[in-house]
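Removed from the display is one protein chain of the complex; every other protein chain stays in position.
Then we have subunit A:
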Amino acid sequence: MDKFRRKLRTRAVAAVSAASALGLVVGCGGSSDGGTGGGKKDGKVTITMGLFGVMGFKETGLLDKYMKEHPNVVIKADVAGDEQTYYTALQTHLAAGSGLKDIQGIEIGRAKELSDTQKDKFVDLAGVAGTDHFLPWKQSQVTTADKKVIGLGTDIGPMAVCYRKDLFQQAGLPTDRDEVAKLWDGDWSKYVATGKRFKQNSKADKVAYMDSSSGLFNAMIYGNSQQFYDKQGELIYKTNPVVKDAWKLASEAATADLTAKLRQFQPGWDPGLANSTFATTVCPAWMLAHISEKAGPKNKGKWDVAKAPKGANWGGAFLGVMDKSPVKKEAQELVAWLTAPEQQAYLFKEIGNFPSSQTALTLPAVVDAKSDYFSGAPIGKIFSAAAQEIPDEQVLGRKDGTIKDIFSQGLTLIEAQNKSPNEAWTTSDERIEKAAG
(Lines give C-alpha, C1' and ligand atoms only; values in the text may rest on other atoms or scores of the structure.)
Protein backbone atom coordinates (compact mmCIF):
# COMPACT_ATOMS: atom_id res chain seq x y z
CA MET A 1 0.00 0.00 0.00
CA ASP A 2 2.80 2.29 0.92
CA LYS A 3 4.42 1.75 -2.42
CA PHE A 4 1.18 2.64 -4.15
CA ARG A 5 0.94 5.89 -2.30
CA ARG A 6 4.45 6.76 -3.27
CA LYS A 7 3.58 6.10 -6.86
CA LEU A 8 0.63 8.43 -6.56
CA ARG A 9 2.85 11.15 -5.27
CA THR A 10 5.22 10.75 -8.22
CA ARG A 11 2.31 11.03 -10.56
CA ALA A 12 1.11 14.15 -8.84
CA VAL A 13 4.53 15.75 -9.09
CA ALA A 14 4.75 14.90 -12.75
CA ALA A 15 1.32 16.33 -13.39
CA VAL A 16 2.11 19.51 -11.52
CA SER A 17 5.39 20.04 -13.31
CA ALA A 18 3.82 19.46 -16.70
CA ALA A 19 0.98 21.81 -15.86
CA SER A 20 3.33 24.51 -14.63
CA ALA A 21 5.41 24.20 -17.78
CA LEU A 22 2.26 24.69 -19.83
CA GLY A 23 1.23 27.51 -17.56
CA LEU A 24 4.47 29.33 -18.33
CA VAL A 25 3.77 29.23 -22.02
CA VAL A 26 0.19 30.35 -21.63
CA GLY A 27 1.27 33.06 -19.23
CA CYS A 28 3.61 34.46 -21.83
CA GLY A 29 1.02 34.48 -24.55
CA GLY A 30 -1.70 36.61 -23.08
CA SER A 31 0.14 39.39 -21.32
CA SER A 32 -2.04 42.34 -22.13
CA ASP A 33 -5.61 43.28 -22.67
CA GLY A 34 -4.56 46.19 -24.84
CA GLY A 35 -5.71 48.83 -22.35
CA THR A 36 -3.91 52.01 -21.38
CA GLY A 37 -4.12 51.69 -17.64
CA GLY A 38 -6.86 54.26 -17.17
CA GLY A 39 -10.54 53.64 -16.67
CA LYS A 40 -13.69 54.36 -14.71
CA LYS A 41 -14.58 52.54 -11.54
CA ASP A 42 -17.01 53.40 -8.75
CA GLY A 43 -17.48 56.91 -10.12
CA LYS A 44 -13.74 57.57 -10.08
CA VAL A 45 -11.84 58.27 -13.27
CA THR A 46 -8.24 57.11 -13.44
CA ILE A 47 -5.99 58.78 -16.01
CA THR A 48 -2.45 57.53 -16.62
CA MET A 49 0.35 59.67 -18.02
CA GLY A 50 3.76 58.85 -19.51
CA LEU A 51 6.20 61.76 -19.19
CA PHE A 52 9.95 62.37 -19.46
CA GLY A 53 12.59 64.74 -18.16
CA VAL A 54 11.31 67.66 -16.12
CA MET A 55 8.02 68.59 -17.74
CA GLY A 56 7.02 69.97 -14.37
CA PHE A 57 3.43 68.74 -14.07
CA LYS A 58 4.19 66.31 -11.29
CA GLU A 59 7.15 68.16 -9.81
CA THR A 60 5.34 71.48 -9.24
CA GLY A 61 2.15 69.93 -7.89
CA LEU A 62 -0.05 70.82 -10.88
CA LEU A 63 -1.45 67.29 -11.03
CA ASP A 64 -2.34 67.42 -7.34
CA LYS A 65 -4.08 70.73 -7.91
CA TYR A 66 -6.15 69.23 -10.73
CA MET A 67 -7.13 66.28 -8.58
CA LYS A 68 -8.21 68.61 -5.80
CA GLU A 69 -10.38 70.58 -8.21
CA HIS A 70 -11.78 67.37 -9.70
CA PRO A 71 -12.31 65.00 -6.75
CA ASN A 72 -13.46 62.19 -9.04
CA VAL A 73 -10.21 62.14 -11.02
CA VAL A 74 -7.11 60.17 -10.09
CA ILE A 75 -3.95 60.86 -12.14
CA LYS A 76 -1.07 58.45 -12.21
CA ALA A 77 2.04 59.87 -13.88
CA ASP A 78 5.17 57.91 -14.73
CA VAL A 79 8.19 60.13 -15.34
CA ALA A 80 11.20 58.70 -17.19
CA GLY A 81 14.42 60.60 -16.59
CA ASP A 82 15.91 60.07 -20.01
CA GLU A 83 13.97 60.97 -23.16
CA GLN A 84 15.84 58.48 -25.34
CA THR A 85 14.79 55.62 -23.07
CA TYR A 86 11.27 56.99 -22.85
CA TYR A 87 10.87 57.25 -26.61
CA THR A 88 12.25 53.77 -27.25
CA ALA A 89 9.70 52.36 -24.82
CA LEU A 90 6.94 54.45 -26.40
CA GLN A 91 7.81 53.11 -29.86
CA THR A 92 7.80 49.54 -28.60
CA HIS A 93 4.46 50.08 -26.91
CA LEU A 94 2.99 51.68 -30.03
CA ALA A 95 4.21 48.79 -32.19
CA ALA A 96 2.92 46.16 -29.76
CA GLY A 97 -0.30 48.02 -29.03
CA SER A 98 0.09 47.53 -25.30
CA GLY A 99 1.64 49.23 -22.31
CA LEU A 100 0.59 52.70 -23.43
CA LYS A 101 -0.71 55.37 -21.06
CA ASP A 102 -3.81 57.49 -21.65
CA ILE A 103 -1.65 60.57 -22.13
CA GLN A 104 1.84 60.43 -23.61
CA GLY A 105 4.42 63.19 -23.75
CA ILE A 106 6.00 63.90 -27.16
CA GLU A 107 9.40 65.57 -27.49
CA ILE A 108 9.75 68.01 -30.37
CA GLY A 109 12.43 65.93 -32.10
CA ARG A 110 9.98 63.02 -32.31
CA ALA A 111 6.89 64.99 -33.28
CA LYS A 112 7.36 64.54 -37.02
CA GLU A 113 8.06 60.82 -36.84
CA LEU A 114 4.97 60.23 -34.69
CA SER A 115 2.67 62.39 -36.80
CA ASP A 116 3.96 60.65 -39.93
CA THR A 117 3.82 57.05 -38.81
CA GLN A 118 1.52 56.80 -35.79
CA LYS A 119 -1.18 59.42 -36.24
CA ASP A 120 -3.99 56.85 -36.14
CA LYS A 121 -3.09 55.91 -32.61
CA PHE A 122 -3.58 59.43 -31.31
CA VAL A 123 -6.80 61.33 -30.68
CA ASP A 124 -7.37 64.34 -32.93
CA LEU A 125 -7.16 67.37 -30.64
CA ALA A 126 -7.99 69.90 -33.36
CA GLY A 127 -11.42 70.82 -32.09
CA VAL A 128 -10.89 70.72 -28.33
CA ALA A 129 -12.48 73.77 -26.73
CA GLY A 130 -10.22 76.53 -25.47
CA THR A 131 -7.08 75.40 -27.25
CA ASP A 132 -6.70 78.18 -29.80
CA HIS A 133 -4.10 80.12 -27.85
CA PHE A 134 -0.83 78.52 -29.05
CA LEU A 135 1.93 80.17 -31.05
CA PRO A 136 1.06 79.39 -34.67
CA TRP A 137 4.25 77.45 -35.44
CA LYS A 138 3.95 75.35 -32.30
CA GLN A 139 0.62 73.85 -33.27
CA SER A 140 1.74 73.28 -36.86
CA GLN A 141 4.56 71.00 -35.68
CA VAL A 142 2.11 68.32 -34.57
CA THR A 143 -0.47 68.82 -37.29
CA THR A 144 -0.55 66.05 -39.88
CA ALA A 145 -1.02 66.57 -43.61
CA ASP A 146 -4.77 66.01 -43.22
CA LYS A 147 -5.06 68.66 -40.48
CA LYS A 148 -5.15 66.27 -37.56
CA VAL A 149 -3.57 67.58 -34.33
CA ILE A 150 -1.94 64.78 -32.34
CA GLY A 151 -0.73 66.84 -29.36
CA LEU A 152 -1.04 70.12 -27.49
CA GLY A 153 2.05 72.21 -26.81
CA THR A 154 3.67 72.46 -23.41
CA ASP A 155 6.84 74.56 -23.42
CA ILE A 156 9.16 75.98 -26.05
CA GLY A 157 12.86 76.82 -25.87
CA PRO A 158 13.61 80.40 -26.96
CA MET A 159 17.33 81.03 -26.63
CA ALA A 160 19.57 83.55 -24.99
CA VAL A 161 23.20 83.54 -23.94
CA CYS A 162 23.99 82.88 -20.29
CA TYR A 163 27.29 84.41 -19.25
CA ARG A 164 29.47 84.93 -16.20
CA LYS A 165 29.78 88.58 -15.25
CA ASP A 166 32.88 88.09 -13.11
CA LEU A 167 34.78 86.24 -15.85
CA PHE A 168 33.75 88.82 -18.44
CA GLN A 169 35.02 91.57 -16.21
CA GLN A 170 38.47 90.09 -15.67
CA ALA A 171 38.74 89.61 -19.43
CA GLY A 172 38.06 93.31 -19.91
CA LEU A 173 34.63 92.81 -21.48
CA PRO A 174 31.50 94.73 -20.50
CA THR A 175 29.31 93.08 -17.85
CA ASP A 176 26.00 94.88 -18.27
CA ARG A 177 23.55 92.62 -20.07
CA ASP A 178 22.49 95.22 -22.63
CA GLU A 179 26.06 96.07 -23.51
CA VAL A 180 26.96 92.42 -23.67
CA ALA A 181 24.07 91.82 -26.06
CA LYS A 182 25.40 94.63 -28.23
CA LEU A 183 28.74 92.82 -28.56
CA TRP A 184 27.10 90.22 -30.77
CA ASP A 185 23.94 91.96 -31.90
CA GLY A 186 22.38 90.32 -34.94
CA ASP A 187 25.24 88.02 -35.88
CA TRP A 188 26.51 84.80 -34.32
CA SER A 189 29.97 85.29 -35.81
CA LYS A 190 30.32 88.34 -33.52
CA TYR A 191 29.71 85.99 -30.61
CA VAL A 192 32.72 83.93 -31.71
CA ALA A 193 34.75 87.10 -32.32
CA THR A 194 33.99 88.18 -28.75
CA GLY A 195 35.28 84.79 -27.68
CA LYS A 196 38.60 85.48 -29.34
CA ARG A 197 38.83 88.76 -27.45
CA PHE A 198 37.96 86.94 -24.26
CA LYS A 199 40.64 84.33 -24.81
CA GLN A 200 43.28 86.95 -25.50
CA ASN A 201 42.56 89.05 -22.45
CA SER A 202 41.47 86.45 -19.95
CA LYS A 203 43.73 86.17 -16.94
CA ALA A 204 42.46 82.78 -15.88
CA ASP A 205 44.03 80.40 -18.38
CA LYS A 206 41.88 77.43 -17.38
CA VAL A 207 38.64 79.17 -18.26
CA ALA A 208 37.19 78.62 -21.72
CA TYR A 209 34.87 81.08 -23.44
CA MET A 210 32.04 78.64 -24.13
CA ASP A 211 31.15 75.15 -22.95
CA SER A 212 30.76 73.37 -26.28
CA SER A 213 30.56 74.21 -29.94
CA SER A 214 27.41 72.11 -30.36
CA GLY A 215 25.41 74.64 -28.31
CA LEU A 216 26.35 77.31 -30.83
CA PHE A 217 25.54 74.98 -33.73
CA ASN A 218 22.07 74.28 -32.31
CA ALA A 219 21.35 77.95 -31.74
CA MET A 220 22.30 78.83 -35.31
CA ILE A 221 20.28 76.18 -37.11
CA TYR A 222 17.18 76.44 -34.94
CA GLY A 223 16.76 80.10 -35.84
CA ASN A 224 15.64 79.12 -39.33
CA SER A 225 12.47 77.58 -40.60
CA GLN A 226 14.20 74.76 -42.48
CA GLN A 227 17.05 72.80 -40.96
CA PHE A 228 17.84 69.22 -41.92
CA TYR A 229 14.68 68.53 -43.94
CA ASP A 230 12.59 70.53 -46.36
CA LYS A 231 8.81 70.74 -46.36
CA GLN A 232 8.50 67.69 -48.58
CA GLY A 233 10.38 65.63 -46.03
CA GLU A 234 13.57 65.38 -48.12
CA LEU A 235 16.97 65.57 -46.43
CA ILE A 236 18.60 68.89 -47.32
CA TYR A 237 21.29 69.24 -44.66
CA LYS A 238 24.03 68.75 -47.26
CA THR A 239 23.03 71.77 -49.30
CA ASN A 240 21.17 73.92 -46.77
CA PRO A 241 23.35 77.03 -46.28
CA VAL A 242 21.97 77.33 -42.75
CA VAL A 243 23.56 74.04 -41.72
CA LYS A 244 26.76 74.80 -43.64
CA ASP A 245 27.20 78.20 -41.99
CA ALA A 246 26.47 76.83 -38.53
CA TRP A 247 28.97 74.02 -39.07
CA LYS A 248 31.60 76.46 -40.30
CA LEU A 249 31.26 78.84 -37.38
CA ALA A 250 30.98 76.11 -34.74
CA SER A 251 34.05 74.32 -36.06
CA GLU A 252 35.89 77.65 -36.19
CA ALA A 253 35.13 78.11 -32.48
CA ALA A 254 36.33 74.58 -31.86
CA THR A 255 39.60 74.91 -33.74
CA ALA A 256 40.28 78.32 -32.20
CA ASP A 257 40.22 76.57 -28.83
CA LEU A 258 37.38 78.71 -27.50
CA THR A 259 35.46 75.82 -25.99
CA ALA A 260 35.86 73.79 -22.81
CA LYS A 261 35.40 70.64 -24.96
CA LEU A 262 32.41 69.55 -22.91
CA ARG A 263 29.18 68.01 -24.04
CA GLN A 264 26.02 69.58 -22.68
CA PHE A 265 24.18 67.43 -20.13
CA GLN A 266 27.00 64.87 -20.16
CA PRO A 267 29.52 64.10 -17.41
CA GLY A 268 31.96 66.93 -16.91
CA TRP A 269 29.46 69.61 -17.87
CA ASP A 270 27.79 69.80 -14.45
CA PRO A 271 31.09 69.99 -12.53
CA GLY A 272 32.18 72.52 -15.16
CA LEU A 273 29.22 74.71 -14.14
CA ALA A 274 29.99 74.26 -10.47
CA ASN A 275 33.72 74.94 -10.85
CA SER A 276 33.46 77.73 -13.42
CA THR A 277 35.44 76.23 -16.32
CA PHE A 278 33.60 78.26 -18.96
CA ALA A 279 32.20 81.77 -19.21
CA THR A 280 29.21 81.46 -21.56
CA THR A 281 26.68 78.93 -22.72
CA VAL A 282 23.88 79.30 -25.22
CA CYS A 283 20.83 78.71 -23.06
CA PRO A 284 17.23 77.94 -23.98
CA ALA A 285 14.80 79.04 -21.27
CA TRP A 286 14.48 75.55 -19.80
CA MET A 287 18.22 75.35 -19.19
CA LEU A 288 18.22 78.08 -16.53
CA ALA A 289 16.85 75.74 -13.88
CA HIS A 290 19.60 73.25 -14.64
CA ILE A 291 22.35 75.88 -14.50
CA SER A 292 21.20 77.36 -11.21
CA GLU A 293 20.90 73.91 -9.67
CA LYS A 294 24.28 72.61 -10.83
CA ALA A 295 26.31 75.82 -10.50
CA GLY A 296 25.03 76.04 -6.95
CA PRO A 297 24.47 78.85 -4.45
CA LYS A 298 28.13 79.87 -4.46
CA ASN A 299 27.81 81.13 -8.04
CA LYS A 300 24.53 82.97 -7.45
CA GLY A 301 24.63 86.48 -8.80
CA LYS A 302 27.67 85.77 -10.96
CA TRP A 303 25.56 84.55 -13.86
CA ASP A 304 23.50 86.82 -16.09
CA VAL A 305 21.40 86.44 -19.23
CA ALA A 306 21.90 88.44 -22.43
CA LYS A 307 19.89 88.49 -25.62
CA ALA A 308 21.18 86.08 -28.25
CA PRO A 309 22.34 87.40 -31.64
CA LYS A 310 19.25 85.87 -33.26
CA GLY A 311 16.09 84.28 -31.92
CA ALA A 312 15.92 80.51 -32.11
CA ASN A 313 14.00 77.66 -30.59
CA TRP A 314 15.62 74.63 -29.03
CA GLY A 315 13.35 71.99 -27.63
CA GLY A 316 9.84 71.88 -26.34
CA ALA A 317 7.24 69.18 -25.98
CA PHE A 318 3.62 68.16 -26.51
CA LEU A 319 1.00 66.05 -24.77
CA GLY A 320 -0.98 63.58 -26.85
CA VAL A 321 -3.98 61.41 -25.97
CA MET A 322 -4.09 57.77 -27.08
CA ASP A 323 -6.98 56.69 -29.23
CA LYS A 324 -7.30 53.41 -27.32
CA SER A 325 -7.79 55.14 -24.00
CA PRO A 326 -11.09 54.29 -22.29
CA VAL A 327 -11.11 57.77 -20.72
CA LYS A 328 -10.45 59.79 -23.89
CA LYS A 329 -12.77 62.62 -22.98
CA GLU A 330 -11.37 63.12 -19.49
CA ALA A 331 -7.79 62.83 -20.74
CA GLN A 332 -8.42 65.53 -23.35
CA GLU A 333 -9.81 67.82 -20.68
CA LEU A 334 -6.74 67.22 -18.55
CA VAL A 335 -4.36 67.92 -21.44
CA ALA A 336 -6.23 71.10 -22.33
CA TRP A 337 -6.04 72.23 -18.72
CA LEU A 338 -2.35 71.42 -18.31
CA THR A 339 -1.46 73.37 -21.46
CA ALA A 340 -3.77 76.32 -20.71
CA PRO A 341 -2.14 79.78 -20.41
CA GLU A 342 -2.44 79.99 -16.61
CA GLN A 343 -0.72 76.66 -16.06
CA GLN A 344 2.02 77.46 -18.58
CA ALA A 345 2.69 80.77 -16.84
CA TYR A 346 2.79 78.95 -13.51
CA LEU A 347 5.32 76.41 -14.82
CA PHE A 348 7.51 79.23 -16.15
CA LYS A 349 7.47 80.88 -12.74
CA GLU A 350 8.21 77.64 -10.93
CA ILE A 351 10.82 75.92 -13.11
CA GLY A 352 11.46 78.18 -16.09
CA ASN A 353 9.73 76.17 -18.82
CA PHE A 354 8.76 78.86 -21.30
CA PRO A 355 5.11 79.01 -22.43
CA SER A 356 4.11 77.98 -25.95
CA SER A 357 0.82 79.77 -25.48
CA GLN A 358 0.52 83.19 -27.06
CA THR A 359 -1.93 84.25 -24.39
CA ALA A 360 0.46 83.22 -21.63
CA LEU A 361 3.14 85.45 -23.15
CA THR A 362 1.01 88.49 -22.32
CA LEU A 363 0.34 87.53 -18.70
CA PRO A 364 2.15 89.65 -16.11
CA ALA A 365 3.51 86.50 -14.44
CA VAL A 366 5.51 85.87 -17.61
CA VAL A 367 6.28 89.38 -18.85
CA ASP A 368 7.53 90.65 -15.51
CA ALA A 369 9.44 87.53 -14.49
CA LYS A 370 12.94 88.13 -13.17
CA SER A 371 15.54 85.62 -12.10
CA ASP A 372 17.20 86.12 -8.73
CA TYR A 373 19.91 83.62 -9.49
CA PHE A 374 20.86 85.32 -12.76
CA SER A 375 21.50 88.73 -11.22
CA GLY A 376 17.84 89.68 -11.45
CA ALA A 377 17.79 89.38 -15.24
CA PRO A 378 14.37 90.17 -16.73
CA ILE A 379 14.08 86.69 -18.22
CA GLY A 380 10.40 87.15 -19.05
CA LYS A 381 11.20 90.04 -21.40
CA ILE A 382 14.38 88.52 -22.84
CA PHE A 383 12.83 85.17 -23.71
CA SER A 384 9.54 86.69 -24.89
CA ALA A 385 11.48 88.86 -27.29
CA ALA A 386 13.44 85.82 -28.45
CA ALA A 387 10.21 83.88 -28.91
CA GLN A 388 8.85 86.64 -31.16
CA GLU A 389 11.91 86.28 -33.39
CA ILE A 390 11.41 82.58 -33.97
CA PRO A 391 10.28 82.04 -37.56
CA ASP A 392 6.55 81.42 -37.93
CA GLU A 393 7.15 78.16 -39.65
CA GLN A 394 9.38 75.44 -38.23
CA VAL A 395 9.86 72.49 -40.53
CA LEU A 396 10.55 69.32 -38.62
CA GLY A 397 11.95 66.08 -40.00
CA ARG A 398 11.60 62.45 -39.01
CA LYS A 399 15.11 61.97 -37.69
CA ASP A 400 15.82 65.48 -36.40
CA GLY A 401 16.90 64.28 -32.96
CA THR A 402 19.30 61.68 -34.32
CA ILE A 403 20.83 64.05 -36.85
CA LYS A 404 21.37 66.69 -34.18
CA ASP A 405 23.21 64.12 -32.06
CA ILE A 406 25.40 63.10 -34.99
CA PHE A 407 26.40 66.70 -35.70
CA SER A 408 27.20 67.23 -32.01
CA GLN A 409 29.47 64.22 -32.16
CA GLY A 410 31.01 65.50 -35.36
CA LEU A 411 31.93 68.71 -33.54
CA THR A 412 33.39 66.64 -30.70
CA LEU A 413 35.63 64.99 -33.28
CA ILE A 414 37.11 68.42 -34.02
CA GLU A 415 37.15 69.64 -30.44
CA ALA A 416 38.52 66.66 -28.59
CA GLN A 417 40.04 64.39 -31.21
CA ASN A 418 41.84 66.87 -33.41
CA LYS A 419 40.09 65.89 -36.63
CA SER A 420 39.94 68.51 -39.33
CA PRO A 421 36.53 70.10 -39.93
CA ASN A 422 36.38 68.54 -43.39
CA GLU A 423 37.13 65.08 -42.11
CA ALA A 424 34.56 65.49 -39.34
CA TRP A 425 31.95 66.64 -41.85
CA THR A 426 32.54 63.59 -44.05
CA THR A 427 32.19 61.28 -41.06
CA SER A 428 28.99 62.99 -39.91
CA ASP A 429 27.60 62.85 -43.42
CA GLU A 430 28.21 59.10 -43.68
CA ARG A 431 26.61 58.53 -40.29
CA ILE A 432 23.50 60.49 -41.20
CA GLU A 433 23.18 58.48 -44.43
CA LYS A 434 23.17 55.31 -42.33
CA ALA A 435 20.91 56.57 -39.59
CA ALA A 436 18.35 58.42 -41.66
CA GLY A 437 18.69 57.05 -45.16
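What to note about this one:
Operating definition for what follows: contacts are C-beta pairs under 8 Å (C-beta built on N, C-alpha and C of every residue); 3 or more make two chains touch, one makes a residue touch a chain; residues count from 1.
In the analysis below, contacts and distances are computed from a predicted model.
The unshown chain of the complex is recorded in UniProt as "Sugar transport permease", chosen from "Phenolic acid decarboxylase", "Cytochrome c oxidase subunit 1", "Sugar transport permease" or "Alpha-ketoacid dehydrogenase subunit beta". One of A:271, A:296 or A:376 touches the chain omitted from the figure, and that residue is A:271. Per the touch definition above, the residue from A:41, A:147 or A:434 contacting the chain not shown is A:434. Touching residues on subunit A toward the chain that is not drawn are 3-4, 6-7, 9-11, 13-15, 17-18, 20-22, 24-25, 28, 84, 88, 91-92, 94-96, 113, 117-118, 261, 263, 265-268, 271-272, 275, 277, 402, 405, 408-410, 412-413, 416-417, 419, 427, 434-435.
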